[in-house]
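All protein chains but one are shown at their positions in the complex.
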Amino acid sequence: MRKKITFTACTLLLLTAGTAIAADEVVKITVESNAAAVKAVQTNLNYVWTLIAAALVFFMQAGFAMVESGFTRAKSACNIMMKNLLDFAMGSLAFWAIGFGLMFGATTTGLFGTTDFFLSGWTGPKGDQWILAFWMFQCVFAATAATIVSGAVAERMKFTSYLVYSFVVCALIYPIFGSWAWGSLLNGNGWLEAKGFIDFAGSTVVHSVGGWCALAGAIVLGPRKGKFGPKGEVRAIPGHNIPMAAIGVFILWLGWFGFNPGSTTTGDTSIAMIFVNTNLAAAAGVISAMTLSWIMFKKPDIGMSLNGALAGLVGITAGCANVTPTSSIIIGFIAGIIVVISVVTIDRLHIDDPVGAVSVHGVCGAWGTIAAGLFNIGGTTAAIMTTQIIGVIAAFVWAFGTAFILFKVIDMTMGLRITEEEELEGVDLAEHAAHAYNDFQVIN
Amino acid sequence: MRKKITFTACTLLLLTAGTAIAADEVVKITVESNAAAVKAVQTNLNYVWTLIAAALVFFMQAGFAMVESGFTRAKSACNIMMKNLLDFAMGSLAFWAIGFGLMFGATTTGLFGTTDFFLSGWTGPKGDQWILAFWMFQCVFAATAATIVSGAVAERMKFTSYLVYSFVVCALIYPIFGSWAWGSLLNGNGWLEAKGFIDFAGSTVVHSVGGWCALAGAIVLGPRKGKFGPKGEVRAIPGHNIPMAAIGVFILWLGWFGFNPGSTTTGDTSIAMIFVNTNLAAAAGVISAMTLSWIMFKKPDIGMSLNGALAGLVGITAGCANVTPTSSIIIGFIAGIIVVISVVTIDRLHIDDPVGAVSVHGVCGAWGTIAAGLFNIGGTTAAIMTTQIIGVIAAFVWAFGTAFILFKVIDMTMGLRITEEEELEGVDLAEHAAHAYNDFQVIN
Amino acid sequence: MRKKITFTACTLLLLTAGTAIAADEVVKITVESNAAAVKAVQTNLNYVWTLIAAALVFFMQAGFAMVESGFTRAKSACNIMMKNLLDFAMGSLAFWAIGFGLMFGATTTGLFGTTDFFLSGWTGPKGDQWILAFWMFQCVFAATAATIVSGAVAERMKFTSYLVYSFVVCALIYPIFGSWAWGSLLNGNGWLEAKGFIDFAGSTVVHSVGGWCALAGAIVLGPRKGKFGPKGEVRAIPGHNIPMAAIGVFILWLGWFGFNPGSTTTGDTSIAMIFVNTNLAAAAGVISAMTLSWIMFKKPDIGMSLNGALAGLVGITAGCANVTPTSSIIIGFIAGIIVVISVVTIDRLHIDDPVGAVSVHGVCGAWGTIAAGLFNIGGTTAAIMTTQIIGVIAAFVWAFGTAFILFKVIDMTMGLRITEEEELEGVDLAEHAAHAYNDFQVIN
Amino acid sequence: MKKIETIIKPFKLEALKDALHDLNISGMTVSEVKGFGRQKGHTEIYRGAEYMVDFIPKVKVEIIIEEERVESVIEAIINAVRTGKIGDGKIFVLPVEKIIRIRTGETDKEAI
Amino acid sequence: MKKIETIIKPFKLEALKDALHDLNISGMTVSEVKGFGRQKGHTEIYRGAEYMVDFIPKVKVEIIIEEERVESVIEAIINAVRTGKIGDGKIFVLPVEKIIRIRTGETDKEAI
Partner (left out) sequence: MKKIETIIKPFKLEALKDALHDLNISGMTVSEVKGFGRQKGHTEIYRGAEYMVDFIPKVKVEIIIEEERVESVIEAIINAVRTGKIGDGKIFVLPVEKIIRIRTGETDKEAI
């Protein structure tokens, strides 16, 4: 209780301030002390904003879990939930122990950080607390990158292997790439940011990295039984709970209001434009994906429309702080078109990505990064575009490459995929001896 | 990345402030600069608060989707999700292009604004950003008004027609009424606010307008097949997922903590009373609706109790900033009674409103507006009450009138309703060639 | 509208400040007025933060409803929703009328407060608003304590009896204990806090109190039919919607970002550590509970893993502001182990707690309180530990004792349990004449 | 005694039930099935892949009845559910050798 | 060979299964059905409208068995599920002409 009393005392103090000077405020009020006090309040506001934004981004875990589970079969729903729970739990600890230091620790090479493991930069409750606030915000980002994969590998991956994967992503793959683009936000200093790479909230750093890992996972695993017919025809394996997937998309959209504007880590007026851009891009993505699906399939497709929203959101993530609202609409609109074409194409390539993670996060992440250069408010140049493209390629090479190796190694050692029979019965039963919907008769 | 670096630099600056004056702060600190800095921090706080509130209001879309879908049949669940997704997407773009200007643009007539279309009032990232923050907050309000209708017209309306409808509501019907009551919050100047109309957060502006549009839609469409028996008896068409509807109500309740106190668009101490009032009215609405349903139907009815919460929330929306907590309990309590009677009455009138949207938003919105006058902290007068009643009537005439015409025109041109056979098979299949629950056997 | 205009004027004022002095600001700006203004802004920030945190804690109601409903049978889902809705509604009004005064009113005995009933301490919109903000935050805490019980008594308790119970908990049982530990946060002054009891956000005050009430309820009610076999063997009664339960846990985790850091009721830098601690403890709880369940049952159990998250969260609640992140991991890890053992043990004791409320909230709440002493940043002493243990015991004796009497009295007067036949058909049908999933065939 | 099994369109169940009530039929059992006959399935779309839903949701109604009432029941069924469109369904009649009412132990005709 | 169809209260399935196990019954098939007999439905309420739920959830159990064991199975069913209350359910016996075990191709008695 003591601590709480202190805080409250402080609160009361503030409440009564202006009418009387509190007893323990013996320092004389001066112009300088006032200036310091103002800055302290702004600092407090920055903490409050950054941490609320982190909470919103955390909530995206629930959104991902719902989208992925809704778009897959009832017999895999427990497993999806477990994967989303565990990649966040594993990811938090991995990022605490290793990832954060690699990403934001001091570096001489520009390739990865070598300090700040285990939050060692924190000097206790009386020291600077920013590293904790910043860690919290970055931790939920790392977990987002990790969780993107779980949809693409759904319904057929061994649970143990997924745990290994999510540890490695949060401890190594994501942070190392992250250090290249964002290291200098704390103590690091990456080669990519040195070139002026624009990726404000992570179209590439978070989404493409996650998306390309997802691609590697889906390729190494192979498709779910029945996804492609004997003559190579693409078959639909419809998701078991479309309303749940839709609510998941709404939650993700909400979370993005933390993801993008929260990336300012500053509570100031600049967040307004980022909010508006985020919202308009998502709206435009819905419209274009729905329209294109309507043209292509004769009906406005709900799965595609939902993916359109996510496509718009991923697309605006890189440029949300440096494009105009009108540009955001264009960026989101194009993202919505890209996602539809990409989903269909990936199916045709006989890669089985049950929820469209590769298209939404990988492909639209790349688009968003390029668009951030193209539509840059300050104008675009060949140099800017070159850097953006370098970033996009670097993300693909690094994330796809390392994840491919990782999945291959897991496959060869502990095994990556459940048996055919287990897959037919459902991964829930095989891996967790459980059913998701015990009072309902479930088909499929 | 450049932008992000700047922000962080600024953050670090603030963190170090008080111990040292940062290098690039060459301006001398004076009493005046301090005063300006304080105001800037408060401004920042206002942005943060307003935009977080906007995010909460955005989340109400998920709440509406869940309530509406839970209270209707499984065979319509995809369609409801699509409608809620699309009215928000359409609405955002319509409000960006047209609605916002009509509502908050400058006006000479007091009837609608004529400036600020396409966010043209925004002068770039270096200018005043308030218009963006304000747009964001108002945009989610407009979408709320639009989405109210989707429940009332559920399970039988053509999807294309719904798209047209939602565009018109967000572009014209809602903003024009809004300009009468709220225009002066920006550049406008409405005839109704000039009379002193009290509707702090929109019992009338948002909820009644949405509710009366819903009424028009339900009337023009006609009831779902089977809702009324051959002898005119009212038949229940039970919703397919009551827990989902219940969680939707909790989400709406949460969203209202953005809707009402966020309408201050100022992060100050006045929001406390609005929070408390909002919560107490909802609680009282639950109690009274449950109790009355218990008396009327012998059992405490879950649908009515949930509607009671919403009734209390809608009821307190107008007066949340100018009635006491005790008055809020009374207002919410009465709203809970009204909603039960209204739902039963609307059924008896052979109007099929599957989720009770007309009762919750239309009728309780009117009650809330009147109650805001009656229970006004500063006392009530005949003049105040007259204005409140004028506002209520104006909303009904305008919203019901224009929506009725709109739906009639749609009906006569492109058709408003799916065919009988399509309705029997389900609107999901007819309009989206999809099922919501592919692994479950669904009855009905 | 008038109020709104005022607020906006004020906003605009702030926006233009720094370039010009607004007309109605006639007071001369001085060093003192600046100091007062800074404090006022910080006060505003405290309100904003506290109330947003309250909104997050409110949202935990939805999380509880989903967890409890997901972990029980489909035939009880409406009833669980009703209980969670009503305990919040009842609780809000009970806490407004009685509970808040007992908990935070002035006291001479240190046993309970005797002022501030019906929010009588509030002096109107021009007076100090803190009591309202504080009430709001404390109200959602009271409702949390109440709602913990609903899971433990699920599927067999009479609805009327539950209403009586939730009124008494929010009006008497919780507030009186609360006044012992937290009374001095406002006008009270409890005997336990006088000893230096550490329970920053309520491992004991909220969770253990709720958990021990749950234990009393589960014991007095007896197990659900079929939970224990004729030979005393423990039988599983699997929950009907595990994904819903999982999403509920994500929502609770989110809500805890309001629960713990919000308990500062101050928007300052101290919240960062609380965020991090909260998150790390939850993550560690997941890992340890999953691992132990894997060892014990050969499979990583989803129910246990989810409970592990909650166990970690409850465990860190007491000490979140005065242990280090590393300690938080240890505390959460141990909590995850405790919860698995406790759930199995309570089953073996033939107490039927369908969702594990006693283990999660009661047992892990006790652990968290002791851990807050053990891992105290400032070091631990025998005196600290004695006080912590006294607090833990006091909570058990008070909450279990009074709740046991309460449930017994209800049982003997109005009856506590539905009939056997009603239980077989389902409490939804018996108490609400309703089904949760009307379009699905439900087994069980 | 015979068992009449009829497979009908789900939304016709209400009408069938009323018709059988009018005949004073003392019991019936309903289950959800899927099937196809002349009426074939339709195409659905899921995230860009079209697929055939072969089986159409139907309702199976089983009525155990005395031999002499079989004809009248068949007639009632046809009248109640026939729309003249493909997919109206079918009626099958099977022999039943024994009936027991569990509550009372009554058998055969008394047990119907 | 005969097919015994019995319609019982869902919560009696467990008891029935145990009883049949005791008889060494080698297989059974269970499906969810709804029905009414003497036991009629009940009233429910939905947002202020009362409505009849005519059909009561039941479980149908099918057992294919040698003719000579029919009586003992019937007895076992009655003992296991009878409560004496309305809605206890019914037993129907139908002739079966042929049985095949798919895995081995065995037929009739060997296939049961």
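A, B, C, D and E label the chains in the order they appear, each numbered from 1.
Operating definition for what follows: a contact is a pair of C-beta atoms (placed from the backbone, for glycine too) under 8 Å apart; a residue touches a chain by one contact, two chains touch by 3 or more.
Fair warning: this is a prediction, and the values are worked out from it, not measured in the lab.
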item	value
Omitted chain - touching chains that are shown	A, C, D, E
Residue among A:Thr114, A:Thr326, A:Thr380 or A:Gln441 that touches the chain left out of view	A:Gln441
Which residue of D:His21, D:His42 or D:Arg82 touches the chain not shown here	D:Arg82
Hidden partner interface residues of chain E, rising order	3, 17, 26-31, 64, 94-103, 105, 111
Touching residues (missing chain, whole complex) on chain A	424, 429, 432-435, 441-444
Residue numbers in chain C that touch the chain omitted from display	71, 234-239, 293, 296-299, 301, 303-304, 307, 340, 343-344, 347, 356
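Methods note: only the chains that are shown with their structure count from here on.
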item	value
Higher-contact pair (C-beta pairs counted), B-E versus B-D	B-E
Centroid distance [mean C-alpha coordinates] between chain D and chain A, Å	52
Rounded Å distance between chain C and chain E, as computed from the means of their C-alpha atoms	47
Multi-chain contact residues (two or more partners), chain E	32, 34, 44-46
Residues of chain C touching at least two other chains	31, 34, 37-38, 41, 43, 45, 48, 52, 130, 241, 432-435, 437, 440-444
Interchain contacts (touch definition) - all pairs	A-B, A-C, A-D, B-C, B-D, B-E, C-E, D-E
